[in-house]
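Comments concern the structure below.
Only one protein chain is missing from this complex, and each of the others stays in its spot.
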Amino acid sequence: MGRTVPALLVGLAVVAAGMVLVLVRVNPYFYFAGYVILQYVVIATAWNILGGYGGYVNFGTPAFFALGAYTAVVLIRSLKAPLPVLIVAGGLVAALLGLGIGYLTLRLRGVFFSIATLALSVVLQTIIMNWEYVGGSRGLSILRPSGPPFGNYGVFLFTVMLGLAVVAVLMARFIERSWIGRGLAALRDNEEAAECMGVPTLRLKLFATTVSGFLLGVAGAPFPYYVTFIEPNSAFALDYAVNALAMPMIGGTTSWIGPVIGAVLLGTAQQVAIVTISSELNLLLVGVVLVGFVVVAPEGILGLVRRLRTR
Amino acid sequence: MAGALLEINGLTKRFGGFLALNQVSIAVKPGERFGLIGPNGSGKTTLINCVSGSLPVDGGRITFEGRDITAMPAHRRTRLGIVRSFQIPKPFTSMTVLANLGIPLENAAHGRGADGADAMQILETIGLANKAHLRPAGLTQIEMRKLELARAMAARPKLLISDEAMAGLSSAEVDDILAILFRLNEQGITIIMIEHIMRAVMRFSERIVVLDAGERIAEGTPDEIVRNPAVEKAYLGE
Partner (left out) sequence: MFSWDLLANAVVAGLLLGGFYAAVSLGISLIFGLLDIANIAQPAFVIVGSYAAYVLHDAYGFDPILTGILLTPVFYLLGALVYRIYYASFERRGDEALRGLVFFFGLLFIIEVSLSMKYGVDYRLVQTGYLSRSIEFGGVGIAFRYLVPCVIGVAMTAVLYLFLGRTFYGRAIMAVSQDQAALRLMGADPIHIKTIAFGIGIAAASLAGALLISIAPVIPSTDRDYIGRMFAITVLGGMGSIAGTLLAAVILGVVESLMATFFGPSWSLAVSFGILLAALAVRPAGLFGR
């Protein structure tokens, strides 16, 4: 616990630095790209809490992300709710989805959880596409609220996402260093042995699924304001599914640092590449990189660094 | 049996059409050194899996310290003090040997008087102290077996079930493990030993139960068991 206070201070410093950046006149495109990269920091960190720490692979990241986004849409349309409410609500609804899917499948082998999450995105997308209130398949225009606290709204969203990224990373770090994180590692290594050593495996798995879902929903909640036109194809984009896997895999799944490294590296690369190559080719390359890493360097960059260190 | 630590009544377990355990009843006294033997496939490990909670039962009751634990999840049974080691070692491969012990210490033994220093003590007792900061991948066969036992000890057991901890070990190594088990029993831990190495079981056990084809066929002191014709038949005559 003695390390938590310094960590919090570092987190606050990062947010403060972000806000200072706002005062300096930076190319506005930086904020758009930066928002996407920070969003991926949250997504990759969230995925890793269940996937890297616990060993349970979630292929349905778009479902959770989009659920957060569309919860926000419902609250914007019905109550004109402020951003903090959207974020918390989006997180809670996605957390419930995580808990539900977990409860139904986590007593079985991990592969069934993964298969269920794979099918989940498609089903949820179909439901949303048939729901007129949130725009259905045609989409919905979202008006940004007037008067953000500072700068223009794009800059404001960037700072918000920066704050969310810091929160997500701090949560992951806290979990990782607690008995929960150690218990998750034990159940990832050998679930039967962990259970027989007193680890409450089912409870920990449900915890991880719920927290992971929560953070994914949180990442999605500001999305309607960011894009100002929400439609299912972008909310449920395949990008989220593959990046949520690739970023932790590339960075390293055993620690909170891995997803951050992966998100910054891969996210930046994609933002740069997007201007030169088609989005499909970009996705294809991410897929190839993912498969490459999983075959050749499954422990990611962190693992490679660790191996170089112990030479 | 009155005052029994562990009582199994009419335990039945099926795998599809195969009857692995048929109405097995066993009672273990507190502080006892109890041996469980039987030919391969007689249901010993299945019985242990049912007692530890890894497998649900199809019939019968399991009582520990007077409490019905038949429906209790495995991790809670461990917290009550029922601990088992695995026949094929199942270490936590991503952690050091020391951290492997940390898991039972902070989960199974939680709130029952354990702290960090105990892990090193246990490793010293069992002879693994110099490997404390290695990953399990760097251990030899017998060291892995010792780790299994050390982990079980770290869970602060009241009842320790040792599942073939000595299989494939040399004579000296068997004596090594035996000495550790004797010492644990002196500290008050009830021990159920499942073994094929007869001299170890005979020397260690105060009472032995014999299983064959999922049924209890004999019970008694080591001398009684050795002279029991039904036991001979189970092992030799087919």
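Going by the order they are written in, the chains are A and B; count residues from 1 in each one.
Please note the rule applied: contacts are C-beta pairs under 8 Å (C-beta built on N, C-alpha and C of every residue); 3 or more make two chains touch, one makes a residue touch a chain.
Keep in mind it's a predicted model, so treat the numbers as computed, not measured.
Asker: Out of A:55, A:102, A:154 or A:198, which is the one that touches the chain we can't see?
Answerer: In the complete complex, the chain left out is touched by residue A:55.
Asker: Pick out which of A:249, A:263 or A:301 touches the chain that's been left out of the picture.
Answerer: A:249
Asker: For chain A, which residues lie in contact with the unshown chain of the complex?
Answerer: With respect to the unshown chain, the touching residues of chain A are 51, 55, 57, 59, 104-105, 107-112, 114-116, 118-123, 126-127, 129-130, 191-192, 238, 241-242, 245, 249, 278, 280-281, 283-284, 287-288, 290-291, 294-295, 298.
We adopt the following convention: only the chains that are shown with their structure count from here on.
Asker: Roughly how many whole angstrom separate the Cα centroids of chain A and chain B?
Answerer: Each chain's C-alpha centroid was found; their separation is 43 Å.
Asker: Enumerate the contact residues on chain A facing chain B in the complex.
Answerer: Per the touch definition, chain A meets chain B at residues 179, 182-183, 185-186, 188-190, 192-202, 254.
Asker: Inside the complex, what are the residues of chain B that reach chain A?
Answerer: Per the touch definition, chain B meets chain A at residues 52-54, 73-76, 78-79, 83-84, 86, 90-95, 99, 102-104, 106-110, 151, 155.
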